Every structure is written in C-alpha cells, then in structure tokens.
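Worksheet: one structure, shown below.
Heads up, one of the protein chains got dropped from this complex, but the rest are sitting where they should.
Chain nomenclature is as follows: A and B, assigned in order of appearance, with residue numbering initiated at 1 for each chain independently.
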Amino acid sequence: MSGEAILSVRGLGVDYPVGRKLFPAVRGVSFDIRKGETFSVVGESGSGKTTIGRAILRVAPVSRGEILFKGERISGRIPAERERALRQGIQMIFQDPMASLNERAKIDYIVSEGLYNFRLFKDEAERRAKVEKALREVGLLPEFASRFPHEFSGGQRQRIGIARALVMEPELLVADEPISALDVSIRAQVINLMNRLKRDLGLTYLFIAHDLSVVRFISDRIAVIYRGRLVELAEAEALFARPLHPYTRALLSAVPLPDPEIESRRRFVVYDPSMHDYSKEEPEWIEAEGGHFVLGTPRELEAWSAGPGGAGA
Amino acid sequence: MSGRDDKRSQAATGPAKTAAAAPGAQTASGAAAAPILEAKDLSISFSLRGRRLRAVRGASLSLRAGETLAVVGESGSGKSVLSKSFLGMLDKNGRVDSGSILFGGEDLAAYTKERQWLQVRGKRIAMIFQDPMTALNPLKTVGEQIREAAALHRGLDRKTSRLAVLETLERVGIAEPEARYRQYPHEFSGGMRQRAVIAAAVACRPEVLICDEPTTALDVTVQAQILDLLKSLQKDFGMSILFITHDLGVVAKVADRVAVMYAGQVIEEGLSREVFYDPRCPYTWALLASLPQLGVKGEELYSIKGTPPSLFKEIKGDAFAPRNPKALLVDYEAEPPVFEVSPTHWARTWLLDPRAPRVEAPDTIARLRGRLEARAAADAGARGPGEGGKA
Partner (left out) sequence: MRRDLPDLGPELFRPAPFDESKAELTGYARYSYWRSTFRTFLKSPVSVFLLALILVLVTASFVYPVLSPVDPNQVELDTSAWNARPGNGHVFGTDGLGRDIWARTWHGTRTSMLLGLVIALFDVGIGMAAGALWGYVRKIDRIMTELYNVLNNIPQTVFLILLTYIMRPGFWTIVVALCSTGWIGIARFVRNKVITIRDAEYNVASRCLGTPLRRMITRNVLPYLVSILIMEAALTIPYSIGSEVFLGFIGLGLPIETVSLGNLVNLGKNNFMLYPYQLTWPTLVLAAITVSFYIVGNRFSDASDPRNHV
C-alpha cells in the first residue's frame, strides 16, 4: 500500500431539498483514500455515508467542497473526457442484489453496459471475452451470460454486480453496504471475493457500512460518521483499541458480538449529542495520535484520552 | 480442550441415548422450567405455482417458561413460517401437514376455526414483526390502537385501559406518553414505532412473545436499546420469548437457549453457551466460522459454497450434505436422527453416531473456545484458587 492518495475529499457538503428547505446530508467531510487500502466509512441511517459514495460517482449533487481523483477534480462541472475517465476509474457496488440488476435484461447486457457506453471494445469477440473474464473472476460460470437475474440467488446476483463493476477495470471501488442484504452464510463468500480481487487486481476500496464489527475484519482505516460529519478516523485496530469520541464508544458498545460470555458482561452506552457544548468553541478535527483523528475541542480531547480503553474485545 | 473430549466420549456412548433423546426431555441439570410452547415434528407446506413447497419438514422445538429461545436460520430455513404457525397466521395457501403444537394443554395445530385462534392470538401468544408498520394502523392514533387491543384481551373498560396504555407506553421508554397517545404512527420514528408495537403486544400481558427479526431494520444503537427493553420487560412480566433472527451477535446477547434451523428443520438446540462454544452440526460450524466478526485479518473467511436446497423437491438424507465438504456417504442416504450431546443439547448429525469418524470443528470454533477458556483462567487467576475453567 503506497502512501499516495488516489481519492481526496475536501470539505464535501451535500444538501438535499426537502420541500422548501435544504437538508444538509453531508457537512464538511474531508478524508483521503490511499492507493491499495480499504477505507471504511461507518455510520447509522441518515448519517450521510451513502450520499458520500454517490457524490463521488456523480449521482448526487455536490453543494460545497470538491472531490479529487488522482489529483484531478471530479466534482462539479468537468470536461467530458474527465467524466469518461472517472467512469472507468471508479465504479460502485450496491446494497440490494434484488434491486441493483435490471430484471428484464440478460446478464450479458448487464455486465456489458459500461462497455457499450464508452465503446471499450474493438469488436463483438473482444466484448464477449471481457464479459467472460469478468464472470470468471467473480467465480461464476460464463454460460450464465445468457440467463436473466431472477434465475440466480442473492449471493450470485451480488457477484454479477461486482462483475459489472470489474469489467470497467476500475482502480477504486465504492462498495455501498455490499453485504448487509445478503444471508449470513453468503457474506463470507463476497468478503473473500472482495479481498482476493484487491490482492490480485491491486484495487482500492471505499467500504460504506453500518456494522463496525464486520468492518474491522476488512478495513485498513475506518472513519465514523454521525449526522453528516466525520467524528473519528483511525487505523482499524487503533479505533477498536482506543475509541476516543463518545459516539464511537456508543457504537462499539451497541454492536453485539457472537460470543455469549462477552455479551453477558457488556453494557450498552448511550450517546447523547447534547453532551457537547459547541456554542462557545467550535470543534476541530484534531490529530490525537499519528493518524488517529477526532472531532472535538482540545478540552474534550483531553477528557476522552484519559477515559477507559476500547470496548472491543 | 479436555472438556470437549469429555463431551465426545459422552456422545460416543450414545446409541442407547438416541432412542430416548426426545427434544425437550426433562432432566435435573440445565433446563429448569417446563416447556410452555412446544412444536413436535411439525411439517408445513405451501401450494405455490402448482407445486408443493415443504417449508417446514418435521421441526421440533420447545420454549421453556420464562426463558428466551433464539431461533437462528437464514432465509428459506422456515423459521418465520414456523413462528407464524404458532398463531395460525399462515398464508392461505399454507397448511400444517403433520405434527403438533402444544400450548396450555391444547394442540394448536389441530385448530380449524378462527374462533379458536382468537382465544390465543394476542391474548396469550403475541407477535412483533420486523416492520412495525404491518402491525400499526396508519389511520388510527397509536394510543387508541393499543387501548382497543388491551381492552379486548384483558376485558378492561375504556378508562382503565387508557391508563394501562399510558403506563405501558412509559414503560417501553416512550417519553411524554399523553402527547404520544394522540399521535399517528407516521409521526413516530422507526425505533419508536417498534417500541409502540412492543407496547401493544405487552399491554395484553401475553404468556409468550414471538419476535420475528424485530431489530433487523433498525440502527445498531436503537437495536441495543430495544433488546435491553425486551429483556427488562421479560423480567417484569415473566414472559417467555421466542426470538427469531439471523444475527448471531443478537443471539449471543439475548438468548438463554438457541435452536438452529436449516431447510425446514431444527438441526441443533441447546443452551447458548453450548451452541456457541461446542456446536456439533456442520451447518452450525459453518455459520459460526463464516462470521467476519470472528475472522482473523489476512486469512480467508470460511465460506459455505452453494445455496440452500429447493424445498419443492423431496430431500433425501441430510439437507446440508451437498454444501458440506466433510459430509459422509450416509448423509446422502438417510436423514440424521437426533443425537444427545448433553441433557440440554442435541443435534441432528451423523457425526455424532458412534460409527462416524472423528471430524474436527473449524479453527474459528476452537479459537472461540480458546478465548473463553483464557478469560476463565484469567478470572480464576484474579480471584485466586477456586473453580477452574468451565466449558
């Protein structure tokens, strides 16, 4: 994993019109994703995590700030060639395998859709070869190309979605809750697949999720998001060993672990946002230790650092 | 590891025990209370597109008084269908083919008239679902809906039932109950709606509460609150809870005992500790071993190949065999009977047959046990000389 940033998000703000007013789904989010790493953004519903992914792929409007891919701005108005490069360089995997494939199209078309859009093949034979390669890479048989989505199980459909993204030969994959809609026994298949692809193809992942305990297994670095703002960012193990922000602590204490003896000892900690008084002092994005960032005032940071250690076993 | 060998030798002297091991057998140790709700060899099928779908194929489980029994399974395992049958809420094209459901001295599976179910449903057995909006009428105020149910099932007059509802709303953690009483469901957030549904279920003081994935659609922090709430309600009202879920973390948190379902059958049942730290069925192994929460970074997770079998077809032998790399030939020939592992723990797998070769559980299970024993040793060390590690 090299240290250079492949994706930079700077002060991203996304507002959604709700009736007359504007609802700020994302407020001033900044982070870098390094090439070859798995960077996870964890939050609950309404935290804005999905919106970040969509803003990167230009399917959600950016109201403030900018997003840079390999040094070039990809948010706002950009020339057509850059958009084209973006669509090939960054792709997305979706949450619900039952809704993310076009039921009335064959697998062949579904996987080739991106290729058709940008004419990424010389002739029919090359296109078919690319489709076959993508299907094999995700562990599906090439003969599946002539079938329809409803003939496949959830796990297989999710893998078709991954093949669809892979055929574009992207460098960065944004995975929006790719396993939460899958059965428990299928999740491992998809996780293993994603890890293997990362290794074999040198991919970088932005993994959006709501389950901290799952994210721990696959992530290099984790960012916690609450109501549109990042509250903590650290390397995976550091976050679990020393969670600083009270929301992170609450989140960690809330996630149940499949170990009854540990569970019987744990107590759930509630996060009350009104515990902060930001009327006098604005919170800053402070680096508590190397690479471990927290949103808070210096005084708060002192109090949190002195507190008890991690909630994860 | 010695504890496990003891259990193995116990099971190895098994043949005599298999004949006697009926799930739900009463013994001195472990299970203290009598079963309050029991399913015996239940088979349920549906008529679908001209064919017969066998959703439940001879499932047996027992819910003891005052405990929380978790039913774990994936989609298609039959867990929801099983729980709906306890309330006579199967879809029109479904029917109970055979078996019995024992509750309060009666066989619910034999009920044919809606009138019979009305004495049980809501009143003695209540159910809450994943989506609270399926239980709440969007056109009536929340308070009024709960009041009607309470008045009906407990025979209270208008005033008393209203007070009871306010009390219950407060009890489930809904602040300002008087104001909330007059509100409509759409004015509640997801977590509050689920609390309202729990209030509605509990206001009628049922003996059994069936929860079908009640927290799956909720945020993690809200889920934790709801689970804590259910536990405290159980303690106060002495309810027995049947908790259906696919999330093994939730199971670890709430369950006293666990029943694992696969392809329409209950394949393993035991105390929570037994199922997590000493599982015997290959499917249970696979389920636990594939959890990312228990994975080691850098290693591949154990993953189960393929998908569950089609329940339209007759299944020969062990339903999990085609996906089990450690399957025996007999798994394709004959359905495994119930084998007893301990007085409180049984499993349907040929691996427990004395003639079966010794098969190791995956590393993950061993690691889980290892951590447990390490913790126990640390505790014992901190406490000073005393009891050793208990498996």
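Heads up, the rule we're going with is that a contact is a pair of C-beta atoms (placed from the backbone, for glycine too) under 8 Å apart; a residue touches a chain by one contact, two chains touch by 3 or more.
Computed from a prediction, not measured in an experiment: that's the story for all the values here.
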{"item": "Given B:Leu82, B:Ala327, B:Ala347 or B:Leu372, the one touching the chain that is not displayed", "value": "B:Ala327"}
{"item": "Hidden partner chain, touching residue among A:Glu4, A:Glu151 or A:Glu302", "value": "A:Glu151"}
{"item": "Residues of subunit B in contact with the chain not shown", "value": "15, 18-19, 41, 47-49, 58, 93, 305-310, 321-335, 337-338, 350, 353, 355-357"}
{"item": "Missing-chain contacts mapped onto subunit A", "value": "54, 57, 59, 83-84, 87, 91-92, 94-96, 99-105, 109, 113-114, 116-118, 139-141, 150-153, 156, 161, 164, 168"}
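The definition used in the following text is that only the chains that are shown with their structure count from here on.
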{"item": "Whole-Å gap separating subunit A and subunit B, where each centre is the average of the chain's CA atoms", "value": "32"}
{"item": "Complex contacts: residues of subunit A adjacent to subunit B", "value": "44-45, 153, 155-156, 183-189, 191-192, 195-196, 210-214, 216-218, 250-251, 253-263, 268, 270-271, 313"}
{"item": "Of subunit B, residues touching subunit A in the complex", "value": "74-75, 219-221, 223-225, 227-228, 246-253, 255, 272-273, 276, 286-288, 290-295, 297, 300-305, 307, 368, 371-372, 375"}
